[in-house]
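Structure first, commentary second.
A single protein chain has been removed from this complex, and every other one stays in its place.
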Amino acid sequence: MDYGAFRREVRAFLDEALTPRLKRAGQLQTSVFADFEATMEWHRILYRKGWVAPDWPPEYGGTGWDLIQRHIFQEECKLADAPSLLPMGLQMLGPLLIRYGTEAQKAHYLPRILSGEDVWCQGYSEPGAGSDLASLKTRAVRDGDHYVVDGSKIWTSMAHHANRIFCLVRTANTEKPQAGISFLLVDMATPGITVRPIVGLDGRVEQCEVFFDGVRVPVENRVGAENQGWEVAKYLLAFERGGHHFAADHKKQLRRIARILAAEADPEGRLRGEDPDFCARLAAAEVEALALEYTELRVKGGLAAGASPGALSSLIKVAGCEIGQRLDALALEAAGLWCAPFQPEALSPDWTGTPAAPDHALTAMACYVDNRASTIYGGAAEVQRDIMARHLLGL
Amino acid sequence: MDYGAFRREVRAFLDEALTPRLKRAGQLQTSVFADFEATMEWHRILYRKGWVAPDWPPEYGGTGWDLIQRHIFQEECKLADAPSLLPMGLQMLGPLLIRYGTEAQKAHYLPRILSGEDVWCQGYSEPGAGSDLASLKTRAVRDGDHYVVDGSKIWTSMAHHANRIFCLVRTANTEKPQAGISFLLVDMATPGITVRPIVGLDGRVEQCEVFFDGVRVPVENRVGAENQGWEVAKYLLAFERGGHHFAADHKKQLRRIARILAAEADPEGRLRGEDPDFCARLAAAEVEALALEYTELRVKGGLAAGASPGALSSLIKVAGCEIGQRLDALALEAAGLWCAPFQPEALSPDWTGTPAAPDHALTAMACYVDNRASTIYGGAAEVQRDIMARHLLGL
Amino acid sequence: MHLELSEEQRLLADSIERFLRDHYAFERRRELLAGSEPFGRDTWQAFADLGLLALPFAETQGGLGGGAVELLLLAEALGRHLVVEPYFETVILAGGLLAACGGERAAALLEGIQSGAVQGAFAYAERGGGLPESAVATRAQPAAGGWRLAGRKAVVFNGAAADFLLVTASEETEGGAGAPALFLVPGEAPGVHRRPYRTWDGRSACELELAGVELPAEARLFDAAAFAGAWARVRDRALLFLCAEALGGMEGAFAATVEYTKGRVQFGQPLARFQVVRHRLVDMYIQKELARSLVQALAWHLDRDDPAAPRIAAAAKAQLSAAGRFVTENAIQLHGGIAMTDEYHVGHYLKRQAVIDALLGDRAWHLARYRRLADGGALQATETEGGGPWTSS
Partner (left out) sequence: MHLELSEEQRLLADSIERFLRDHYAFERRRELLAGSEPFGRDTWQAFADLGLLALPFAETQGGLGGGAVELLLLAEALGRHLVVEPYFETVILAGGLLAACGGERAAALLEGIQSGAVQGAFAYAERGGGLPESAVATRAQPAAGGWRLAGRKAVVFNGAAADFLLVTASEETEGGAGAPALFLVPGEAPGVHRRPYRTWDGRSACELELAGVELPAEARLFDAAAFAGAWARVRDRALLFLCAEALGGMEGAFAATVEYTKGRVQFGQPLARFQVVRHRLVDMYIQKELARSLVQALAWHLDRDDPAAPRIAAAAKAQLSAAGRFVTENAIQLHGGIAMTDEYHVGHYLKRQAVIDALLGDRAWHLARYRRLADGGALQATETEGGGPWTSS
């Protein structure tokens, strides 16, 4: 495989396909999610190119690329400032349906994920069930060929944009809480669903609370057997193995820092990039990011050769998030006083006002603040370490 | 109180009383313990001056100084490179006897601690009972007016120099392990006691294992009631409150670093003291040490005014040790390649050979290595944090 | 260094705390920020009524003659309650500089500040320099018996609401950046253009353009040499204020986290039962208390006009920055998702902390400054300064 040629092919496509507005959306992305409209526009462009789901098997619309090609593709997308695609359909539900869905479910839903017609959100966490997901309480009671769902979900990203939600619901009370959970696909237009947007620390809405009040869901919308939803949901975690692309994120962060360094001075007017103390700390973070990149490559190289990543997969998530947070803190420090202006509207690619901070510093505080969530969602860093310890110690 | 005048008085005394050899012993001290002979010589000098036990009540031979004077005295001693005195008699057993000892015990033992005639060691830890001290197994069985002691103690500092040992022994098996423990004073010359010196990572002996094989101890050598030894031992911890002098240690460490910085170059031949990255890290550690010093002063000022230090006392121990370790690591880094030569003999004040490392770097590795123990002995840092959490959370 | 509070100090602290608890609930703060006012005028007036706006000024200037300890108590409470009103900007910075200047004009403005009628701002930052002592590109040229100011100032906190602005500008005629002198600029003077915005910590600031602003001769409060001296006097109190505010923020974040982790049950037990959570809380406490020691020490030294104060101030700002970040970041981490929302208070401590870090020199700058002031023998200072804190207590 000539990866150099592949990289050039990807780069050429990105050069052409990424409009200035889409690039702007990527540059202004400060969290997992870029501007929603731009995200979906880019989704449709990639769909037309056939590159929207590189991680899917080719027979369902994947690209057939090996893991290294996917690594290169992700890296090039990030470095070209492409906005991130929504992971809920492409990274989460799609692979899960391919593994556990009925033929009817696959035939109906997969093409709509690929085309962008369906926008999915994920109904897992509840107000009382965060890291301890298995304690969830939202109930689904069988009534003929429907389930009637009551309860609420929280931290449901993009629920205010989504037209569908996949949920974990309790269908039985069992001694082992995991045993009574089922996995449902729900149309957000079903009567009884209310969405409450939650304003984040950055002043913008990404998360929602979703309330279910007597929501009727057809039984055929269940994925996997009744009460087997936990196994289905766990497959998502397994699928994530080898699917991390922290290195690409870190490179984008480092490039943002480099831009600030080239433009910004320390409080005494000396260019930050010439401050040996700051540079030493930046170099230390860069070297850790490099170590993480090679760890990703080790895992991907190993996966390609048939090895199992084992505890390295959790390692990449834990270390990847923490390195990312360090980089954001360095960017914030480099931005100095320019971190202070608060203009959430300026982070839309369509805004035409005058930003208070220079362009290179516009995202510094939002990135720093938003990225605090990376060690919380998808299993807090503390829970990840518990899991790793079980792997390592067998205790 | 004119503390400035007091400081000058202390300084004048130290100028005169500290011989070059004693100062050398202080300079070459790399752990809690300085050269034994020098330590005892300095002990006797302070005894003659009446300053050997500033923390004791005046009626038992203390100085009558307030907490601030004691702080100043400790600081001046450290900065004058006086060797540390052995804490087992002066800091541990003495105050404990004053609180719990019989009149006969006090009359017999206290003067001998002050004069230096008795050198005590502490028999607490056992091979199976480290941080979990209450699980100790050394047994004392009553036989007439004696206890017969069998078992072993470990990490008994200076047991190879001591003529007496105070021990925790099990006198009853109770549900709560703390409840069956008694506190005994034992003459090291009693038949059945064997001492095995333990060579440390630094190649020298400070710790020992002490074996008891049918050792007969008169019942009148018990301190406190039978099975009440745990309460007696715990008083030591309480007494330590306000008795920390980390600030003085840190200042001595900083002075050592300053000496290295003035003499030593980085690998490229640039003076370490002119390397902004190193200096930034040193300044960060200095500032933490300063914060700790003011915390000590807060506690001492508060104690003087009748307040209880509460969780701050554990804080000082935990943070004081960790800051000390950071400073030693910085000294090691500054010493560069000169850290490598291993000449334990060169750390004796009487050695007259040619040292392989320059004088300012002679102690760098030994300090670094020896000080790793500071977060282990007297309750590991993890146990200290457990205790603090109980204070803070009431859980 | 036992900071035993006097009866008056205790009463002051209690009354501030009571007022904020009763009138500055987090919900009220949210409502305020949802509106268009830069801060709460009623809160400001209440501060005036409580005498807080007069607190740090000398009695000869109509003030209450409060010392550093009083400032510490006030700022700590403002930090704990996430108060966004511009006390720091109007009273500490602008008021402090006016008090250092003296004269009739200043006296009138000081009276207005103390009564709550007048707002001020200190406009020093520019692209290329974020400290009051930074050289500036803004120019002050002699013109018609007075001055003509031209230039741009960045991130002027409280600049939009300010009735007057204290602006640093260079009298040098050549281009490039020059040493700053200080000018008093009425907010409504012709040529003053302000572009306001909110800041991440719920305050307001503006970009300030000075398009040939004509000023009378007496508008120059300090020439470059005098300004350097005046700022040096104001600076350490300003640093104390920011540090105490950060300390209050740590207290708020820590208390919320203790309470939350004791109540939040996951995996069958309160979070605070997990050893890792408990130890993290201990580490937060350690950082908070080490930081408190430096803030108290700074107040102690300031109240004694001790020459060590600038060094302690540098140490305190550096340490408070690291400690505040550690505590507020971990407060969020231990809460989980709820702390990432605007509607819950704990995340807001992080944002204020981040802005405080960037104000008046960040951690790296103050560490370097500390080294410079300590001249390589820092921790021996207590022995060399005539017996340390103890000689004069």
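Each chain gets a letter, A, B and C, in the order it is written, and its residues are counted from 1.
The rule we apply is simple: contacts are C-beta pairs under 8 Å (C-beta built on N, C-alpha and C of every residue); 3 or more make two chains touch, one makes a residue touch a chain.
Not measured: the values here are computed from a predicted model.
The undisplayed chain touches these shown chains across the complete complex, A, B, C.
Within the whole complex, the absent chain has one touching residue among A:L18, A:V119 or A:L254, and that is A:L254. Of A:L168, A:A340 or A:M388, it is A:M388 that touches the chain left out of the display. Contacts to the hidden chain, counted on chain A, fall at residues 1-4, 6-7, 68, 72, 75-76, 79, 247, 250-251, 254-255, 258, 261, 273, 276, 279-280, 282-284, 286-295, 297-298, 301-302, 304-305, 311-312, 315, 318-319, 382, 385-386, 388-389, 392-393, 395. Seen from chain C, the chain kept out of the figure touches residues 274-276, 279.
Residues of chain B in touch with the missing chain: 125, 128, 130-132, 135, 154-155, 198-201, 203, 207, 265-269, 275, 277-278, 329, 332-333, 335-343, 354, 356, 358, 365, 368-369, 372-373, 375-377, 380-382, 385.
Everything below uses one rule, namely that only the chains that are shown with their structure count from here on.
Nearest to the common centre of all protein CA atoms is the CA centroid of chain C.
One finds 53 Å separating the Cα centroids of chain A and chain B. Along chain A, residues 275, 277 each make contact with two or more other chains.
Counting only residues that touch two or more partner chains, chain C has 364, 367-368.
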